[in-house]
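Heads up, one of the protein chains got dropped from this complex, but the rest are sitting where they should.
On to chain A.
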Amino acid sequence: MNSRLNLNERRQSSTSGGKAERRTRDLGSDRECSDGGDERQPNSRIDFKSSSNRLLLDNVSYALQARLAFSPYLANATMDATVPYVDSEPRLPEPLCAARTLLQRALLQRLRELQLMVEWPLLRPPCTSAQMERLLAGGISPSELAGVRSGPPLEYPRLPPSLQGLCLLGPMDFAVALAIASAPSLPQQQLAKLDWMPLSQTGRGGVAGSAVGGGGGGTGQEGTLGWVSALPRTMGLMSGLPALASLPWPAPKLSWLRGFFRDLHPRQRHVGVDDRALPWFRDVKVAAARAVVLEGSVRGAATFSVFGVPHGVRAAVWETALGLRRPMLAAAIKAAVGSSHAACPSGNASSGGGGGGTGPGSSESSFGAEYAVQFERLCTQVLEQPLLLDIVVSEDVGPMVGDSEAFFLFEESVRAVLVAFQRDINISKRLSAPPLAQLHATNAVHAVLAVPTPTPATAAATGDGGRDMAEAGQSKTTGDGAGGRKDHRPVLPYYPASGVMPFRGISLLAAPLCYMYDNPASSYYMFRALYCRYWSKLHSLSACGPPSPALPGLLRVFEALMQELDPQLVTHLCRLGLLPVTLALPWITNAFSGALPVQEVLLLWDRIIGLDSLLPLPLLAAAVLCFRRHVLLSCTSPSEVVSALSDITQLRAVPLLQAVLFPGAGSDG
């Protein structure tokens, strides 16, 4: 897709921007009025080729070919032949592999559907340098513009209401794919119709109003779990998601988890538990955290993080634990931390300068100026050339962040972070788990669009926008084929450049970081680090096992844990036609962000970083279900269950984890 758009850009750059823009707009309106019969009679249009206007011709034929390629009549014909995905994990167990294929097909289908319904990025010319200059006049930085919901630089198209809040891949798709992939027996027929849930049903009004006809309640009220009650009841007949049984390792027992989580024992003092009752505890922890940061040891910071980090120093501790702090800055930090440290005991009045210095100081000194420049460069790319996926991201940010009481102020920051994230070529090689669907830009565009275009090499060599792809190629070859890909093959760029398809709720993974940093560039690098190390596993079907499993492993752990902790509850839920794991799925894929209050989410993430594992997620999900068991056992319908779990904002993460791991050990959960 990238190279297609680059081609477009090159074409445009030969003429003046304003003129080109006007022409494209004319063209757009032309296409709009001939919307209906267009695909059926492409020939009448191709007569245009006789036109002398080279630019117009190019645009028209391009638009027509795009239309043709995405027309429903061709949709099924070339589907399997052209799935242009990277085989990221060759030794994946068969059922997971099948689930992955299903999801990849659904994703491509939805991409096509999106492209059909939204004409915008295909025909929007890239910004000329003059336009860019005008945009950035008055000292506005690109990152400020990249996040704007709609404005002069990024006119996101107005989507029809059914498409608002759309997603390419959501928790429901995972549930369905993992359920069908290896269940030859009973539920196959009922599930089959869910196979191709079209894009238009993933939006806000989607699931509830769909043919599947769940509880009928709007997804708005039921929150992230609304879709669960729309799943077919027959899923309850399964003992668990069948694809998970194929994982090549046994699910850990509670006793094993107790050992793994031994540091969470209530005999230790924890931030998130004890700091509420003991005000002095926070001050002690803050002082200790500064010492840990000063020392700069990754292991030390991680060990510290297991017990929770007081909020003011969280950014510094996480950066240390994730190895993001550069040693050369240690001295500067030392000075900053030292001064405030010294000022602390000397009374409120004098700590003014020092105390004020630690907050912003720690957030800015950690990522140097060149990081900010890099981030601005990514945001410039956003302004220069939009991607189709920007719409997907924007529709995720809108409802998840923009409508949220906790996050609405950070809507623009989060959007900027995510659209920049999609263009960052440094991501794909750092991912700790292979992404579910990595599209090769060239394959996707060329095979599906069937447009004769130059090879990626020439596309990269020409045109200004090819710069990043050239870099991508370089870094790929120098990075000796990370991700287990063959070395001798020419390296193709991904679509999008990050190689990561936006998953429903990805914005919720970025939003809590806005409570730690006041500039989006810093949030961006923290988000990137967390995504590469942890969150990528939540959107992957990798089969890796404990101590740090990916999504299938996490769900497996959850299933085993529920079976061990509360078989009665599992039976009850299954009798209602609900698989417990479907209830936990959205919590896990969003790492509880948006479900729990912000401070609890951050306290939970402390433990994830400290233990360097995502296992706290299934554990907490099981803990929530067990904690609410009395309510759940009295529920008589799936929608009651869903509404009983729709609001968990009153729960506290760490005491719940302790209650499950060490019952009766004096935790005040």
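As a convention for this text, a contact is a pair of C-beta atoms (placed from the backbone, for glycine too) under 8 Å apart; a residue touches a chain by one contact, two chains touch by 3 or more; residues count from 1.
One rule holds for everything that comes next: contacts and distances are computed from a predicted model.
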Suppose you had to identify the omitted chain by its UniProt name; would it be "Tubulin tyrosine ligase", "Aldehyde dehydrogenase", "Creatine kinase M-type" or "Transport inhibitor response 1-like protein"? "Tubulin tyrosine ligase"
Touching the hidden chain in the complete assembly: which of A:Leu169, A:Leu231 or A:Ala315 does that? A:Ala315
With the full complex in mind, choose from A:Leu111, A:Ala177 or A:Val286 the residue touching the hidden chain. A:Val286
Pick from A:Asp173, A:Glu411 or A:Asp566: which residue touches the chain that isn't shown? A:Glu411
Residue in contact with the excluded chain [from A:Phe375, A:Tyr515, A:Tyr534 or A:Trp587]: A:Tyr515
In the full complex, which residues of chain A touch the absent chain? 144, 282, 286, 310-315, 340, 344, 348, 351-352, 354-360, 362-363, 402-406, 408-413, 514-518, 598-599
